[in-house]
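Mind looking over this structure? Questions follow.
Only one protein chain is missing from this complex, and each of the others stays in its spot.
So, subunit A:
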Amino acid sequence: MALAQAKSDATEARLSGLSIPEGGAAWAREARHDALNRLQGMGLPYRRDEYWRFTNPAEFLTQETPRAEIALDAPGFEETDVLRVVFIDGVFDAEASDALEQDGLEIERFADAVTKDIHWVKGLLGVLETAGQNRVDRPLAIFNTAFAEDGLVLRATGKVSKPVHVEYRRSEETAEAVLRHMVRVEDGAELTLLESGVGASRLNTGMEVDIADNGAFHHVRMQGRDHERRAATHVFARLGQESTFKSFTLSLNGMMTRNEVIITLKGDDAVAHVAGAALGDGRDFHHDDTVFVTHDAVNCESRQVFKKVLRNGATGVFQGKILVEPDAQKTDGYQISQSLLLDEDANFLAKPELEIYADDVQCSHGSTSGAIDETALFYLKSRGIPEDKAQDLLVLAFVAEALAEIEDEGLAETLREQLASWLERRR
């Protein structure tokens, strides 16, 4: 078939110049080779693929790394006491980073972990990613398993008091980065991971998060403000009994962003919340949130809350699914995706899905697109607030429900300020 041929040609062209990282322990080599084989069999995403209907993957596939102007960006989370880990053009930078030491936490470079013959990562690398290919192809995640050389490996054994902050920096206009983070939260342990900064002109990050019973993992991410960024990210999470997973992403700008979060609730009474706010200005802004939550245990709760503010021809995409397996009784699933279109040129494309095989569940989903509320705008103006400021307030109000998903009030405030200052500069 012509289409299949085109797809496999494109895949071959993209992979031809690449080779999987050399060295590493046998298990790591095996995982990478297995990934490469799977990727060759599956093929890279093609714009005719159903899962890529709203987002053209072409930018992720060019052989040459796209050039992107380097934008100055604040490091982010400056007001939080963190363990800072810096990656420059996708490579760990020891000098700019804090010492990799923290009570209740084992932390090391991915590049180091994969050279060790005995390591817990052996049992996890590619495992959640492979499981996440069930029902939907995620070739860019396999790409990450095959080609990622660096990243962070974190194992929380207790309540880790300081968040780990991964800061991405960029020095080259054509920096390409493929990063892999591995996270294991042990029974009763707690960890907060923050991410911020400009990753690369083309960034592919993958994260596998395995949360044991009673564990808690919090993830707050600010995607860099560099406009010419292309980023494809995947977070795979597996939740044990009574465990918690919470992830929030703030995206300001970015011409091509695809954030996929794939969650499986494996233990009873687990809770998973994934949320995000994206603000886009301009015809070349494209932001895609793709979420897949599988309920595979009893009495679990999941929430998806996504808000997008779009103007001047910006495009926002949401693909969200809740899958409830036959035994996942007492499931409580919620999904909402909303867009605020500040003018008539902006686009919001949403595909909310529920697939339920259990009979005692509570699932709801909604998706809306709307303009700014003129009555509220007049109310604010009648109190002396100028139109642009009044509009900013209403934008902040619109994304408030998503920001409320962040448990830590200090972190939520940091993101709120980022948002407010972005709005002010964008007037």
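Annotations for the structure displayed:
FYI, a contact is a pair of C-beta atoms (placed from the backbone, for glycine too) under 8 Å apart; a residue touches a chain by one contact, two chains touch by 3 or more; residues count from 1.
What we mean here is this: contacts and distances are computed from a predicted model.
Per the UniProt record, the chain missing from the shown structure is "Fe-S cluster assembly ATPase SufC", taken from the list "ATP-binding cassette domain-containing protein", "Fe-S cluster assembly ATPase SufC", "N-methylhydantoinase A" or "ABC-2 type transport system permease protein".
Only one residue from A:A96, A:V136 or A:L394 touches the chain missing from this view: A:L394.
If you put the hidden chain back, the residue from A:A13, A:A94 or A:A376 that touches it is A:A376. For subunit A, the residues touching the absent chain in the complete assembly are 374-376, 378-387, 389-390, 393-394, 396-401.
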